[in-house]
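Every protein chain except one is present and positioned as in the full complex.
Residue numbering begins at 1 within each chain, and the chains themselves are lettered A and B in the order written.
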Amino acid sequence: MGKNIRLLQGNEACVEGALLAGVRFFGGYPITPSTEIAEGLARRLPLVDGTFVQMEDEIGSLAAVIGASVAGVKAMTATSGPGFSLMQEHIGYAYMAEAPCVVIDVQRGGPSTGLPTKVSQSDIMQAAYGTHGDYRAIVLSASSCEECLLYTIKAVNLSEKYRTPVVLLTDEVIGHMREKVEIPDPEELEIVDRVKPEVPPEWYKHFEITPTFISPMASFGDGYRFNITGLTHDEMGFPTAKPVQIKAKLDKLRKKIERNKEDICEIKTTYMDDEPHVVVLSTGIVSRAANQAVKMARQKRMKVGAIQLVTVWPFPDELIMQYMKSCRHLIVAELNQGQILKEIERYIDKRHTKIESLQRYDSELITPQDILQKVREVK
Amino acid sequence: MSKNKNHQAQSDRYEIRLSGSGGQGLILAGVMLAEAMGVEDGKNVVQTQSYGPEARGGASRADVVVSSDTIYYPKPMGLDLLLALTQEACDTYFSALRENGILIIDSDLVHQPPTPDCYSFPFTMLAKNEIGHVMVANVISLGAIVEITRLASKDSIKTVVKSRAPVGTEEKNLKALELGFKIAKEKMKSTRTAAV
Partner (left out) sequence: MATTTKKPEQPSNVVHKYLRAKKTFPHVWCSGCGIGIILGALIRAIDRLGLPKDDIAVLSGIGCSSRLPVYVDFNTLHTTHGRAIAFATGVKVAKPKLNVIVITGDGDCLAIGGNHFIHACRRNINITTILVNNHIYGMTGGQFSPTTPYTKRGSTAPYGNLEHPFDAAKLAIAAGASYVARGTVYHVGQLTRLIADGISNNGFSLIDALSNCHTYYGRWNKEGDPVKMIEWFKSHVVPAATADKMPPEKKEGKWLTGVLHQEDKPEYTENYARLRAELKKK
């Protein structure tokens, strides 16, 4: 008793997660299949002293989100393919300005308008490399309604901790399907807030290069009166043309993520304890089919395991590689033309582990049968 | 595909499809059924649906997978139960029904059942004549499904129908649910009698 369990759509679970994480601003623009997130927060935010603003487009949406964030409020938006493309400019700004914010991308088929009501995982590369310049992305991926709630919280926490935009990938199927979701007790949740400066305003540097590369963050109106710019800047936030300062800034953006990969990266495994020779690697909704297939294979006494990427970027290569010693066949299953495949290929010794790819981009899910068939082919 | 032997091993899963045309309230019925089995009765459930232009007319469907175990794959792999409220839906989805799966149809709207081995009720007609509102055909069929399969307890489905029904229509919907229980009970009794 006492557990608060509800039947929620993935998009609705994102709403609950956002509120629990402390998000109090949402700026968004309607787009299928993400709109329920905006609708839910339009209803809920004013009840918790938050604000929902329906902006004029996705460019403005993320701009408003960053504006709210620098004014001290946890802020996010949600969108899908075309809107995510429009947001790239400001995702870049958020990297440069080191402004915490979360973008939930409920993936649909692309390119362009593509398939508004059909599932896809074709934004995996865009989520990491969509905006111009050098930076390191944090991108998470949810495979269930419960994970929509938990990883929205995780996304907000990571963005606050590392002062960086975080993208949460879901998709049309997860967004609209309903599952039982346990609404956690807020008391038991770990909620991360950005580190505030302890120094007086005259010593404050908004982009201070600290040993961890993460700078304490004051908000507008706190009495610190700093400058933020999308121009490459010094530690004070003023535009710079000095090569030393430029390099230091770009190193900071990379290192604060790279050096904390261990903290950021997470994978989930199914039937991986007995060193299976065949492993299915996937993320998001495809992991549901992979786990089902693995379960069915095990019932037929086939030694198969599955790895689900929870963190897609930074790519959790170390976590995956510890399972590759025993793996002879790695099946990479994804709803695109090989976006995870191309990344994992960089790490795998192909003399030892053969990589097989299983891709669907015809608007349908990869089924457990599709995966089982592939398993039989490689066995 | 549904006749594939692989699926026989999935005895911990039960897969239901509620199908018909947009506007028949099938998504809501699917949500009610999932909530009754999941939240009220404590089983694992996943409810999915066809989404998009179909939602405004044309073929529509809501799928519910229920299991006492973890549900990995969220969509049906071989239906255990198909409710078809239109001929088109029946024709489209019958092939997804596994061997020995249960077919339930609206007798007035599905003129050519693909098999005589099915439950046939005039849901829409009953909704209009007995309850006075065609919109509750979905809930009558929910009642029939619960009576036939016992997938959800009656108390659970009652609780959910009451809380999910549009404000002001709770009584009508509960009446519709009871009617669904009743017609299914009678039908099962008469089938058994006929068999004897």
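Here is the rule we go by: contacts are C-beta pairs under 8 Å (C-beta built on N, C-alpha and C of every residue); 3 or more make two chains touch, one makes a residue touch a chain.
All of these numbers come straight from a predicted model, not from anything done at the bench.
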Query: Which displayed chains does the hidden chain touch?
result: A
- prompt: Which residue among A:13, A:38 or A:64 touches the omitted chain?
  reply: A:64
Field: Residue ranges of chain A at the interface with the undisplayed chain
entry: 24-25, 27, 46-47, 49, 51, 53, 55-57, 59-61, 63-73, 75, 89-90, 93, 219-231, 236, 238-239
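Throughout what follows, only the chains that are shown with their structure count from here on.
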- prompt: In the complex of these two chains, what residues of chain B are touching chain A?
  reply: 1, 4, 6, 9-10, 31, 34-35, 38-39, 44-49, 51-53, 71-75, 77
Residues of chain A touching chain B in the complex: 5-7, 33, 116-118, 172-173, 176-180, 285, 288-289, 291-292, 295-296, 299, 365, 367-369, 372
